[in-house]
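One protein chain is absent from this view; the other protein chains keep their places.
Which chain is which? They are A, B and C, in the order written, and residues in each are numbered from 1.
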Amino acid sequence: MAMKAKPVQRWYSREVTATGHLVDSGIMSDVLDKIIGLGGKFEITSFEMGKTNVDQTNVNIVVKCQSRKQLLHIVEQLHDLGCSTVDDKPVTLKKAAKNRVAPEGFYSTTNHQTHIRLDRRWYKVTNQRMDAVIAIRGNRIECVKLRDISRGDKIVCGLDGIRITPEFRHRDRKDFGFMSAEVSSEKKVQLAVAEVASMLANKRKKVAVVAGPVVIHTGAGEALCKLIRKGYIDVLLSGNALPVHDIEEALYGTSLGIDTKTGKAVEGGHRHHIRAINQVYKYGSIKKMVKARALQSGIMYTCTKYGVPYVLAASLRDDGPLPETISDMIKAQEAYSRAIKNTDLVIMLSSMLHSIATGNMLPGNIKTICVDINPSVVTKLADRGSKQAIGVVTDVGLFLNLLASKL
Amino acid sequence: MAMKAKPVQRWYSREVTATGHLVDSGIMSDVLDKIIGLGGKFEITSFEMGKTNVDQTNVNIVVKCQSRKQLLHIVEQLHDLGCSTVDDKPVTLKKAAKNRVAPEGFYSTTNHQTHIRLDRRWYKVTNQRMDAVIAIRGNRIECVKLRDISRGDKIVCGLDGIRITPEFRHRDRKDFGFMSAEVSSEKKVQLAVAEVASMLANKRKKVAVVAGPVVIHTGAGEALCKLIRKGYIDVLLSGNALPVHDIEEALYGTSLGIDTKTGKAVEGGHRHHIRAINQVYKYGSIKKMVKARALQSGIMYTCTKYGVPYVLAASLRDDGPLPETISDMIKAQEAYSRAIKNTDLVIMLSSMLHSIATGNMLPGNIKTICVDINPSVVTKLADRGSKQAIGVVTDVGLFLNLLASKL
Amino acid sequence: MAMKAKPVQRWYSREVTATGHLVDSGIMSDVLDKIIGLGGKFEITSFEMGKTNVDQTNVNIVVKCQSRKQLLHIVEQLHDLGCSTVDDKPVTLKKAAKNRVAPEGFYSTTNHQTHIRLDRRWYKVTNQRMDAVIAIRGNRIECVKLRDISRGDKIVCGLDGIRITPEFRHRDRKDFGFMSAEVSSEKKVQLAVAEVASMLANKRKKVAVVAGPVVIHTGAGEALCKLIRKGYIDVLLSGNALPVHDIEEALYGTSLGIDTKTGKAVEGGHRHHIRAINQVYKYGSIKKMVKARALQSGIMYTCTKYGVPYVLAASLRDDGPLPETISDMIKAQEAYSRAIKNTDLVIMLSSMLHSIATGNMLPGNIKTICVDINPSVVTKLADRGSKQAIGVVTDVGLFLNLLASKL
Partner (left out) sequence: MAMKAKPVQRWYSREVTATGHLVDSGIMSDVLDKIIGLGGKFEITSFEMGKTNVDQTNVNIVVKCQSRKQLLHIVEQLHDLGCSTVDDKPVTLKKAAKNRVAPEGFYSTTNHQTHIRLDRRWYKVTNQRMDAVIAIRGNRIECVKLRDISRGDKIVCGLDGIRITPEFRHRDRKDFGFMSAEVSSEKKVQLAVAEVASMLANKRKKVAVVAGPVVIHTGAGEALCKLIRKGYIDVLLSGNALPVHDIEEALYGTSLGIDTKTGKAVEGGHRHHIRAINQVYKYGSIKKMVKARALQSGIMYTCTKYGVPYVLAASLRDDGPLPETISDMIKAQEAYSRAIKNTDLVIMLSSMLHSIATGNMLPGNIKTICVDINPSVVTKLADRGSKQAIGVVTDVGLFLNLLASKL
């Protein structure tokens, strides 16, 4: 080619900074990887490495890119990894022009702890969750879902003045001992049982269990009851199928029509679970049924007797649904969200839909254990953003029975 | 015990009758299997076998059992296989004493075509679906969900005077040619594509598609649009995620943040889909967005432009949800149920929740094809009662693209 | 069209007969289904139905078809279902012209018990297995693999004079109680454990275990040892990986490098298992290692100490292989085949390759239980012809530990 002059390449650049266990947590490599993966270049302008593994590392990086748009993309990505821009700009705030609509350029949250800069100070954002906006309402700075935005809310926009603190994945995982990030069915589950038993025995704040009907089908209902009676569980999150089959078992001794003592089909399963629903309808609610002594065993009975709250959320495939099952999804999300406030351990038992839903609402630093015989459930949970979830791929019935016998 | 003589064994018995392609459809063997499996004995009192494969077979069987309760169970099971009791008793009707509560002993429906005997005549039940009751309201005889029972409705109870006509599974399956009951990934999917193409090309009544967001993620959005444009699809059933990611792709060229042209992550996926939701909130609805020319491509756009109705049902894990997503599950079930009226072909594409929900509402004789890369989805669908569903275990993206290229 | 005369349709027909629990076992419906599925018609010329469930049924069916070739196909299929042609023709025998080559039209066996008609009498075929030929050598009538045919062997050809007796699947399955044909992970595995425990406690002949290294990885090695010590297991079939990781655990306390006490990776796994192999090489064999007291625990040690024979078959992915691992597949197949002679129960534990291989060699009436966390293993086993296999989809580690605790 006979080009006379190489056109001048314009480079856009921006400096970011991050502090923490950047190297040993893998964040440093994620940061550099991201820059290059997205077509940028980097120059490390300062690097103070923690000499030992209790020291923190501080790094400043200049990111360079040939397109302003691409640079913005990269900086946005780095932001999610805990890098903030070096200039101490305050957050940009715009007023919501109408209910439920965020202003253009609004900042969408991660599930990591977030601070925003206002009036030369950093403020912690409350109600942290992913896929929300940050709204300032009076003196509250909190995560708010799009649909909960009110006209006039001051909404954080752009990336300036926002700092997130990602969990130090690898390090945190160590609390779980043997349970690494890899999802595998070729592991000794007794060790996972022992660790979960130890977490429950030494529990600090609040334990939530998210459970699907497979708990009943696999014969682990009584094991879960035992955990409830002994005070290990503080709240139960589920859908409509778990209570239906739990009550079916309590009333008729079957689960989906399978006799839970013999494993044989005794009769049309659909008949039994529909009759169970009809019984609840007759009494008006599970609570009234328990009061009337018409329900005397099972998970729902035990929760009621021991004062463990439960939240039941409907889904499109439900029969019934039961009177206490919340049929409106917006209300159900709110009820779930309230129920998991202040939990520090969530155990998810064979319920993909409710587990992903709960994961969506959890801050990223809540310990989350997902027990399922299907490895893809754990994978999906992580894909949807709940990267802190530890998967135990095993038979949930055997798992819960073994767990109950250890406590 | 000091009993001197062996107590006389009391035998209870009841005669049932059935007519149809009992032998070649496998129903005859299911019937006898059920009797013995449940601890009964049988005596065949008459058997008129169809001499050729166009003739029907009629059989009368006396079922014997040592417990009245067990006998009832067996007869109930046989009933589900199409056996009615020989005595021409009319149905038993009881009035519902209050709303939402069926009388004791109410009959719970299957998804097979059902007739009831009243005034010495057989009447066909309308709105056939599983897990409902049969209610007589004025001159309507129809399937009604428990929650829709009104005080005073006459509800069918017991088993007398009820006759169901199960689909002849094996025979019906033959329409699907190569697609047998077995779920396997080791098959030549081109043949399945050819058969589905032929069904669509020769469609008789109404085709419903149930689709999940994987259609977008796997790059099959445009293929589905083509089917819609060409008039092969009459109604789209989905959740909230398919429209969100479809609009995300239309506005930003990504699906869950992955550039659908290059397959690379261009930016935080959560950002894009949340922004897409915000855009719909801004315009008020998908339809208004299309009208305002703010949405100009994708599945939702195409449905809107070509007048293909869609029903979107929320779930607990949704972001948003979009304004047109029905957040109340009872209303969503009703909308789905109305939408699939008169369909004779349902194609389910990578959406377990919505597929099972739709299966629950469908009469058992509607052709149902379930395409999913995960064989357990098809298994679950059948376990939940939709035994007519044919599974194609393959990559839904490649499947739809190939299908669109054949039509 | 102006065709003057419709061409005369030529129909070919052949009469077949079958006796047994044809209806309640599902065979009758399979037969008729097959005829129609393959484009034929049928006429039932006689039908003597067993009046009760202890009587047998006899049926004669004339199969009709418009092509001679298609008729042959159908008759061949029906043959596999236990139908023989009514004419009492003797078997057709042809001499093998050279080693390893069967004559044209040779009969390929199923895994069902087979009789052949010679000199007006029916003789039982010995060494029944699938995919073999029937050879007459002197007064022995036996299944012989293609590669074992010797020049001059009289080989059974065609279908005349061959009668097979399929297992009555559904009926037989009843012995397994709750374990039906369906493969599902949503079951109460404790019941399966109880049944297998009962089978072992009441064992009649010989129990073979086929096991993969997952038994070690999931912490069930000691449980299997206990079963061996207590005399429940008569022969162990495996590959190279189970003994390698078993010895790795015995010598170094790890399995694939994972500490089996803590579940943590202590060191490069490849290092440990390679060192374990080197130790066996040093002593010359597992047996010599045990004798030299260099191996004092684990499955291989226990087998050696308690005189339970084991057969180890190599595969392409092996390291080593160990001296006692048979590296030639033809010899390994023969060793497996000898080892499973006279077993009446085979338990397959997380080893797809060796389970399918064993299934290939087993007569169809041997009880076979396949425990695997992956449902597709059981499906594949059945697809490859071992339809008698009952699947238990669960965690093999928890399963074996629970089983050992029950015995």
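Criterion: a contact is a pair of C-beta atoms (placed from the backbone, for glycine too) under 8 Å apart; a residue touches a chain by one contact, two chains touch by 3 or more.
The shown structure was predicted, so the numbers you read here are calculated from the model rather than taken from an experiment.
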Among C:F42, C:Y301 or C:Y336, residue touching the chain not depicted: C:Y336
Sole contact to the chain not displayed, among B:L72, B:V86, B:A335 or B:L398: B:L398
Which residue of B:R137, B:K230 or B:K264 touches the chain not shown here: B:K264
Hidden-chain contact residue, picked from the options C:D131, C:E222, C:E324 or C:D344: C:D131
Hidden-chain contact residue, picked from the options B:G37, B:G82, B:P103 or B:G219: B:G219
Touching residues on subunit A - with respect to the absent chain: 23-30, 32-33, 35-37, 41-44, 47, 49, 51-53, 170-171, 174, 182-184, 186, 375-376, 379, 383
Contacts of subunit B with the absent chain, listed as residue ranges: 177-179, 185-192, 214, 217-219, 258, 260, 262-264, 373-374, 393-395, 397-399, 401-402
On subunit C, residues whose C-beta touches the chain left out of the figure: 37-38, 73, 76-77, 80, 100-102, 106, 108, 110, 130-131, 145-147, 239, 264, 266-268, 270-271, 273-275, 277-278, 281-282, 313-321, 327-330, 332-333, 336, 353-354, 356-357, 360, 374, 376, 384-385
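By definition in this document, only the chains that are shown with their structure count from here on.
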Two chains joined by the most C-beta pairs in contact, as defined above: A-B
Whole-Å gap separating subunit A and subunit B, where each centre is the average of the chain's CA atoms: 32
Mean-CA-position distance for subunit C and subunit A (Å): 45
Centre-to-centre distance between subunit C and subunit B (centres being mean Cα positions), rounded to whole Å: 36
Sequence positions of subunit B contacting 2 or more other chains: 37, 376
